[in-house]
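Pasting a structure here, questions to come.
One chain of protein is taken out of this complex; the other chains stay put.
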């Protein structure tokens, strides 16, 4: 591996509110793929358009980041809805972003679910299958960012969609190589994170919370922009990767 | 004129709520163009999809019906927002519907603003121009339904968009041939409405509220599905038009 | 038992939408307690005020009907939220209705949760306990309508709150005397429902779906206003009860 994708959530404000004061504009030049909120947990149309324009300026690939309809809960709360309803909601958000991207001359690059809906698609085969089927119909060219081995991963594979597995830079791993998912983490040491990511990219291993070296396979490294000190983490990681000879590129740019 | 388009707003429910109990399903077979609410004044993704499927079944052309963001006010209240913000909102709704339509194998046919935003675009040159510019970029093939002579009509013409002017079956006209816009009207006599529409289609004139015959030019007849007795009005009008030799077809079908 | 309370949900519209066309106004004269939606699943402030005024006119006791924050799902979808957050949401809705009632010179009479939140409080001891504690502090005079034996029933008892147990006129019972909860039922025979309620009120028994007679204890009979033909059910039941000598009164009126 000599190229790697760095992705982060962008545009997770709403109207007058933003996540981190202007941190999006500082993170965008450092990543290769932006997951853009599309209105259900964050992301009004004007914020979406602003992020799209900035991403275009930096040559960052853009994807849609759909969520449960839950502004007050930031899409982090599971809502007990039918698979059909959730697919409808997901396509709605996809189309909304796609239209705004089209105005900016941008073609969407990927699809990555947000928060509780990301977890739901990782576990619920019915939704994962319905979603992958719908995507293969309306957006067969989008890469699906997902957890390796998850329900969505399998369903997307069966539907013939391109999948991008993720390594979570700011989360811990257990002895089975599974991410220990928490809503938010404390501030982390940038050098430690950079070293962890480099090891994972170069050697395909991560040190688990119990200290074991476990294998990990992925094509993209994910950072949470609401992790305290996210900017420093991403900057240190990018520098470390580049110094080690890695190029930061999205899957589409890698393919081109 | 031997063909005429009949259009009505469809899918103006939200979740468990609908406008008229199941009246959409009865109106759809009678019209040629459906204006589909897209989430801001009505129209959750599941309702939108249901309407799209029904419209496809009946061969009815579908268009997007964007609005101010105002569920509680049903998009009937003016909101003091910038032209840029409103264009962003409009494209968001357009894209959302377009994606859901794409899944049903439908290509959108037209664009018609709703309620207070329809009136705003009729009067406000800044918004009308920005909107027409954006549409000519992302959706140059959509017909813009609008009031003849309105700001949007002129801006759409300048942007090279196809315009469809409307005759309002369930509203009165003044001596200048302008519609007297009210939010809602009382129940009307179906035969009187049918006769009024036939006269307008055949002779290009309408009787104003003061009793004068004034000229009207249009390509589509609009019915409000929330007018009391809307179904009877549309049914009587369609029958009367067909008996007089008119064919009910959307502009796209007329062109084909 | 010579008096009985009849309760139904009222004001479950939002802006231009309502449940049943004007059915609230026809049901209100027939019941003794109205559960008024307060904005989270239905019920904008203007609708709430209108229902309150109508209830006042008919001498119907009013209670608040709080819900998960879920307009599109009509409060029927469970949302995975913390007990503290849900208590905050519940008090917010309670206060909003209480203020509008105060303007109409009305004092709230009861508290009844809606839909998925009703079920959550019936099962989740943490929320039930936190809720009962909060109610005993801010609204110790409100009767809590709930399922006999549920978590909320027990928590309310421990908190010293007055509880009102319900018999569901338009739902089936199993052999243990538990309601078989479904979102919505088909149209029912008014005389059969009236007879079932009368038997329950007079003899304290209900026939289960397997045909056994099981004991039921309750102080109020609940009707769902969105059951098809709800008006006819309530009318028949009220007539049957009155002919059998029962007086229709809310718990407060019974106490007075």
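Chains here go by letter, A, B and C, matching the order in which they are written, and residues are numbered from 1 within each.
The criterion applied here is as follows: a residue touches a chain if its C-beta (ideal position, glycine included) is under 8 Å from a C-beta of that chain, and two chains touch if they have at least 3 such contacts.
A quick note: this is a predicted structure, and the numbers were derived from the prediction, not measured.
**Q** With the full complex in mind, choose from C:29, C:45, C:204 or C:228 the residue touching the hidden chain.
**A** C:45
**Q** Of the residues B:116, B:130, B:188 or B:222, I need the one that contacts the missing chain.
**A** Hidden-chain contact among the options goes to B:116.
**Q** Touching residues of chain C against the unshown chain: what are they?
**A** Given the touch definition above, chain C has residues 39, 44-46, 48-49, 84-85, 88-89, 91-100, 102-103, 134, 137-138 touching the missing chain.
**Q** For chain A, which residues reach the chain that was dropped from this view?
**A** These residues of chain A touch the chain that is not shown: 13-19, 21, 44, 71-74, 76, 226.
**Q** When the complex is taken as a whole, what residues of chain B touch the one chain not shown?
**A** 69-70, 72-73, 77-81, 116
Note that in this section only the chains that are shown with their structure count from here on.
**Q** If you average the Cα atoms of chain B and of chain C to get two centres, how far apart are those centres in Å?
**A** 41
**Q** Take the average of all CA coordinates in chain A, do the same for chain C, and state the distance between these two points in whole angstrom.
**A** The separation of the two C-alpha centroids amounts to 44 Å.
**Q** Please list all residues of chain A that touch 2 or more other chains.
**A** none
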